[in-house]
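Below: one structure, written as structure tokens.
Removed: one protein chain of the complex. Kept in place: all other protein chains.
The block that comes next holds chain A.
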Amino acid sequence: MTTATERPGGAAPPESTSHQRGALTGTGTLLRFMVRRDRVRLPAWVLGLTVLWAYFANAIGAVMDAESLAGMATMAANPVMALIGGPGYGFDDITVARLVAGFYALYLMLGAAFMSITTVSRHTRVEEQTGRAELVRANVLGRHAQLTAALIMATVMNLLVAGLTGLVTLGSTIEPPPEAGPSLLMGAGIGAAGLAFAGVAAITTQLSAFSRAGSGIAGAVLGAAFVVRGIGDMSTTQNGGLGWLSWLSPLGWSQQTAPFTLDRWWPLLLSVALAVAGAAVGYALQTRRDLAAGVLPDRLGSARAATWLRSTLALAYRLQRPSLVGWSMAMVLAGVTFGAFAQPMQEGAADMPEEIVTVMGGAEGILEGYLGFMGIYFALIVAVYVVLSVQSLRGEEQGVRAEPVLATAVSRSSWLGSWTAVTAAGALWLLLLAGLGQGVGAVLGTGDWGLFGPVVLGNAVHVAAAWLFLGLAVALYGLAPRLLGLVWIVFVYGTVLSLFGEMLEFDRAVLDTSPFQHVGQHPADEISWGAVGILTAVGALLVGAGAAGFRRRDLVTA
């Protein structure tokens, strides 16, 4: 081509020296299209996070008086709270603003990070995986236009979150009224964490040809970022030497801005730098790979099924195994971590606010109380596993993978029953692992081997509550699959009552409506075997009802 003509669309011909410009051609059009596609999703994320933050910022101040605030400060100095909250800047002279910034902001950062990861994945890898990207790329569109547009979109979403949460902080009822600078820094920290993970996702979406794998890797990075800064913050509150670990985490950077205490903006430069570096690596990887291909190779598997894979039970196990492996690791890790706090918990009992000590069963038995309370905590987590598993079962049906199985000599009861049995066993397995982890952690800290058995048992018996949720979910799935989501309402209700019910001084009768309330927080309480039996029986009855419903209804077909 000797006469390079200017085209109206601004597309540079291939020979153009302006390589970068060519690679980005069409970004603007694509971005408008993405916004159009996400006209519900985008505001839902941004406003959802803003509303959640507005709740934290206003509710905490409303329920805390000076005394309970001081109690919270002591509590937050505890390593467990540092792990799940933050470094606690300014907690020695605590205000509501410092508490909100030092403890609750972390969860907004996690939310913003999830928002970024899913947004980048949705508009890049998912498009490639479904083949839609090929159609789009066949038009006048640069190589990097899709990634660029997705990153711009994620950036804008995070800027909106940053701005809105900042304004919400400024306009909140917090006393004394927050100043503008720290308020906006607060929001900026949340947005910066999201931005950093947009950069992480720019890399991870290049790695695998499948969106779930890419998002999974980004999620693992997020998990690691949470744990690493948690260990660093724990060390800081204990005057240990590992405080530098907090500086290895993007979540840590945002927390190190310490709004309302140190008010430093510069740690956010690290977040921005990570976002830019992530984008640069993402572009480089994208240049080196084919469309729809991953950087990591997809391995070949077995040409034959293992001999044990010959029943619905085996199939259910095979399909649930990957998720069980992940959950198992999380349970052991979390179990050991929480178990290890048994000892510092006991030592710090005297300094903790009275409400917390009450929840844990009083200063006398704080060790057993803490471990017993953690049993409830893990029961809640396993209930989540159980409900997610039943939702995957529904996914099997909706994805038309149930149909070919049920077209073989497999009854509906056996298909549903096998999945339920594997999940029920999985719930028990996970609670045993959690108990084992806590037992080991507690024994390591206290040196008291007598704790081990009771802690394992105390966790395991909570499986009855998880089984009740399994029954509830299966019943809804069998009888009215569209209403399966309702089980989450019951779950949230039970969670709120179990975790905050006593603190909020609810009536005993109200507390007793939570399924998690009856088994007893062993080793602090005696185990109520009657409750274990009743919960299990009700769960089994509900599974039966679900199976009966499932036998009678049409399968969802494509």
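Just so we're on the same page, contacts are C-beta pairs under 8 Å (C-beta built on N, C-alpha and C of every residue); 3 or more make two chains touch, one makes a residue touch a chain; residues count from 1.
Keep in mind that, in the parts below, contacts and distances are computed from a predicted model.
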item: Record-based protein name (UniProt) of the chain missing from this complex, from "SnoaL-like domain-containing protein", "3-oxoacyl-[acyl-carrier-protein] reductase", "Hopanoid biosynthesis protein HpnM" or "ABC transporter ATP-binding protein"; value: "ABC transporter ATP-binding protein"
item: Touch criterion as defined above, residue of A:Gly399, A:Gly450, A:Gly485 or A:Gly533 at the omitted chain; value: A:Gly399
item: Of A:Val35, A:Ala305 or A:Val510, the one touching the omitted chain in the full complex; value: A:Ala305
item: Where the missing chain touches chain A, by residue; value: 209-210, 298, 300-306, 309-312, 315, 318-319, 322, 399-401, 403-412, 552, 554-555, 557-558
